[in-house]
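Excluded from the complex is one protein chain; the other protein chains are retained at their positions.
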Amino acid sequence: MTLDNRPLIVSAPYPRTLDLIFSPERKAQLFEQYRILEMESEDVNNLNDDIISEINYIIGQPPLDEQFIQKASKLRCIFNVESNLIDNMPYPLLFERGIHVVTTGQVFALPVAELGVALALALKRDLINADLMFRDGNELWGGDGNANASLLSGATVGIIGFGDLGKALNQLLKGFRAKVQSYDPWLPESLLREHEVAPADLDTLLSTSDVIFVVASVTSENQHFLNKSAFSKMKAGSAFILLSRANIVNFEDLMDAVESKHIIAASDVFPEEPLPLDHPVRKLDGFVRSAHRAGALNVAFLNMGEMVMEDLKLLDQNLPPQRCKRAERETVSRMRSKPVTTN
Amino acid sequence: MTLDNRPLIVSAPYPRTLDLIFSPERKAQLFEQYRILEMESEDVNNLNDDIISEINYIIGQPPLDEQFIQKASKLRCIFNVESNLIDNMPYPLLFERGIHVVTTGQVFALPVAELGVALALALKRDLINADLMFRDGNELWGGDGNANASLLSGATVGIIGFGDLGKALNQLLKGFRAKVQSYDPWLPESLLREHEVAPADLDTLLSTSDVIFVVASVTSENQHFLNKSAFSKMKAGSAFILLSRANIVNFEDLMDAVESKHIIAASDVFPEEPLPLDHPVRKLDGFVRSAHRAGALNVAFLNMGEMVMEDLKLLDQNLPPQRCKRAERETVSRMRSKPVTTN
Amino acid sequence: MTLDNRPLIVSAPYPRTLDLIFSPERKAQLFEQYRILEMESEDVNNLNDDIISEINYIIGQPPLDEQFIQKASKLRCIFNVESNLIDNMPYPLLFERGIHVVTTGQVFALPVAELGVALALALKRDLINADLMFRDGNELWGGDGNANASLLSGATVGIIGFGDLGKALNQLLKGFRAKVQSYDPWLPESLLREHEVAPADLDTLLSTSDVIFVVASVTSENQHFLNKSAFSKMKAGSAFILLSRANIVNFEDLMDAVESKHIIAASDVFPEEPLPLDHPVRKLDGFVRSAHRAGALNVAFLNMGEMVMEDLKLLDQNLPPQRCKRAERETVSRMRSKPVTTN
Partner (left out) sequence: MTLDNRPLIVSAPYPRTLDLIFSPERKAQLFEQYRILEMESEDVNNLNDDIISEINYIIGQPPLDEQFIQKASKLRCIFNVESNLIDNMPYPLLFERGIHVVTTGQVFALPVAELGVALALALKRDLINADLMFRDGNELWGGDGNANASLLSGATVGIIGFGDLGKALNQLLKGFRAKVQSYDPWLPESLLREHEVAPADLDTLLSTSDVIFVVASVTSENQHFLNKSAFSKMKAGSAFILLSRANIVNFEDLMDAVESKHIIAASDVFPEEPLPLDHPVRKLDGFVRSAHRAGALNVAFLNMGEMVMEDLKLLDQNLPPQRCKRAERETVSRMRSKPVTTN
């Protein structure tokens, strides 16, 4: 290895695999341009010192201690391709040393946003029941089948959380000329306005939106913050679409709001996954269900590899990573999204 | 009536009604600004000559003969609010006299286009079966449920027919950054390019599109032109969405193409409406059904009244109508869409 | 000629020439697909009857009388490539017979709109004087040179007249996120809204716009309608850009409004063209001048030929022309734009 001066990457991408996130061509390129040391996450911290001191990059989110980071004098960036940050490495020391920890969750933004629009349109046009009734021979024709139908075009849309997912949703809604408003206490309002989105406080958003998308991350501050009180503020007949994490809402309250016919709703995430067979949401009328399928498309996973390759190229030139998202000192400890165990 | 010099409108809007197409406010305005003679369609032609000679506008598509038109010296415009042109009035004479015949079908463009996008997304994400399986407790979680899932964003989309409906679809697709191509032999190619749509011949469109929307009107020339041969040219796994009229396709061939798993499909229109209970499309896997519900939203019908009011205002000033679509000498006799009998 | 059944075109395009409006390739195509009879405008009406009865299309705006039109039984379309309609043919008979008269002035919309934006930006940033002062060595650096500078981005823009030119301007302004409002009494308001333009009455437009573009055609009703009273309603320091025809404004009043420093202005059109050497607008400070150069780009003229070819193709299939703009019974007699004598 002494004569090989290609940068050294430790690869421990569990629960991802290199084959999941790199196309064959990109993987070949990765192995050509870098020395790759593939291993289990739990073994990384126990590498011997000679190797640790040579590591330039880590792909994965292995548990690491302070000693490891102190010895990893060439380490420049940890690519967390799981993308939910867990508290298994010494972030303060990493930040102090200027070692980037970056995530690739942005790849899910577009697939999740598309499913969000699909669910909104399905709710507004009662698409699923209409097909079921047609199968069964009791479909309603023409206007008779549109009693509660309404358009997304021109509707008032509320987006709770304006990170990558909120931006992707806003992009997809462009053609619908919706009046988009967003609530995101972590962002300056002018940034929303740059995206032609109206900043809104939560109550205004709840009470004036025809469709609400929840795409906020779970943090130590916002767990269950959408509860009975919040749902009661929503417009009668409006649609609520939950796309980020179930813990943001009080799920019982959400089901009550739908059961009472106050709102209609759809969700890609659930309090337990998989969900017990007898969970009442399975039969809830006015509710559309998706089993955490919004983001997990092959095309999304392959984009992770693209992002990693692009930032490796910048880091190799001693430039900062620009493609993946960097963990931040101020917020890393506030994140509460549970990591996935399956892809 | 002699002292009332407000313009005279004969209202015979069957199968629509004034209350369907005008909001209460607009209807009040209509009755305030015009003399309105409400009647059955079949009675219009038998009005006495004094009245005929006073008529300025007709709302509806009543059967009219040449004598009527000759006598209707002040007639300026016939607002066909059913919007499918049938051959029940002397079009050559109307054109010669410069009496506009206009239709209001444009109001359906946006609702139909939205349902089209809803169906495309539902097909691409298997939305309906996913919800059914979830109800039944056999849902697939995460990537396991996305075996055939793909994105509309960035897909190659083919639009057959680029009239109002094609334009509305193209508008909704803006945010998806789809590569849109269209085949429309009645339009100059540069007009497509102005809409940032690539002109395509039919074979190219069929063989390169990931999603195909059919939004062409039925004419004497295109009945059943999408048949076995056409479907065989489509990309394996691509989606076919029929939104305009069933007569454009050979419906048997379409079902075969879906049954063989070559393509997936959805349709809002059917060879017979209502459809026999034993029609095989009811149980066809890989097919999503909508019972001619795409356009018939209240908001669409109310837009008809808005369009009529706007063009009346222009016609009152001796300006040409700009909002409704004018029947054309060259094409009026080629149209073959059957009028609706229910709204 | 008897065995040649290609459609017959009479070509009398003065003041254009075929070489001005067709690229060599397109011209070759024209001569290959059609029989072309090239002649002076004034000779068309005197063709012998055998030929007149064979003519399918005319390119140009030759003087024609009723007898000619009666004899021209195969005539389908007159392509007026000068594009200002003058009263030298029997329009009522043409309309009765269903012979299209179409104009190609749309080709100028984009070049004129671009010059309009150029003039607006030049006025807002004092671009011309800044360069002159720099040449002379008395330029002002940084903020010192921006005393009256302002941005087009986010400005309130008024467009008077929302035809092809107004639409082209609105398109160019998209990236500037201007608040666009338009006054056009010949159009339904909903059509403006479809273009994301706010309909406005004239007084509102005048009194609230930071920049006003005049792109309305001259008609029998709007000559000189922008006068002292109109200019006095404009916001202090706002910019007025005249692009269509000088006769729409009272030019003296416009100069007074600029001279008094109430507004700044630019114009591409003038009461007389060429303008007398001693005309005071030549030295008027706060005014930018362009000598009717806005539209006359080679690329625009060549587009005329493209438009003609596209509509010929449709007409050959007995379809209506869709690319060129059709003269209308109601408005043809109201137009007052003088034809050009030079290209």
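Residue numbering begins at 1 within each chain, and the chains themselves are lettered A, B and C in the order written.
As a convention for this text, a residue touches a chain if its C-beta (ideal position, glycine included) is under 8 Å from a C-beta of that chain, and two chains touch if they have at least 3 such contacts.
Computed from a predicted model, the values in this text were never measured in an experiment.
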{"item": "Displayed chains contacting the withheld chain", "value": "A, C"}
{"item": "Option from C:Leu8, C:Val102, C:Leu119 or C:Ala200 whose C-beta touches the chain left out", "value": "C:Leu119"}
{"item": "Touching residue (missing chain; options A:Leu18, A:Leu187 or A:Met335)", "value": "A:Leu187"}
{"item": "Contact residue for the chain not shown (choose from C:Lys74, C:Lys174, C:Arg193 or C:Lys228)", "value": "C:Lys174"}
{"item": "Residues of chain C in contact with the chain not shown", "value": "110-111, 114-115, 117-119, 121-122, 124-125, 127-128, 130-132, 134-137, 139-146, 149-153, 171-176, 273-274, 277, 282-283, 288-293, 296-299, 301, 340, 342-343"}
{"item": "Touching residues (missing chain, whole complex) on chain A", "value": "95-98, 185-191, 306-307, 310-311, 313-314, 317-320, 322-323, 328-331"}
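Just so it is clear, only the chains that are shown with their structure count from here on.
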{"item": "Chain contact topology (line, ring, star, complete or other)", "value": "line"}
{"item": "Copy-to-copy rotation for chain B and chain C - C-alpha atoms, rounded to a multiple of 5°", "value": "180"}
{"item": "Distance from the mean Cα position of chain C to that of chain A, given in whole angstrom", "value": "51"}
{"item": "Distance between the centres, which are taken as Cα means, of chain C and chain B, whole angstrom", "value": "33"}
{"item": "Where chain B touches two or more other chains at once, by residue number", "value": "none"}
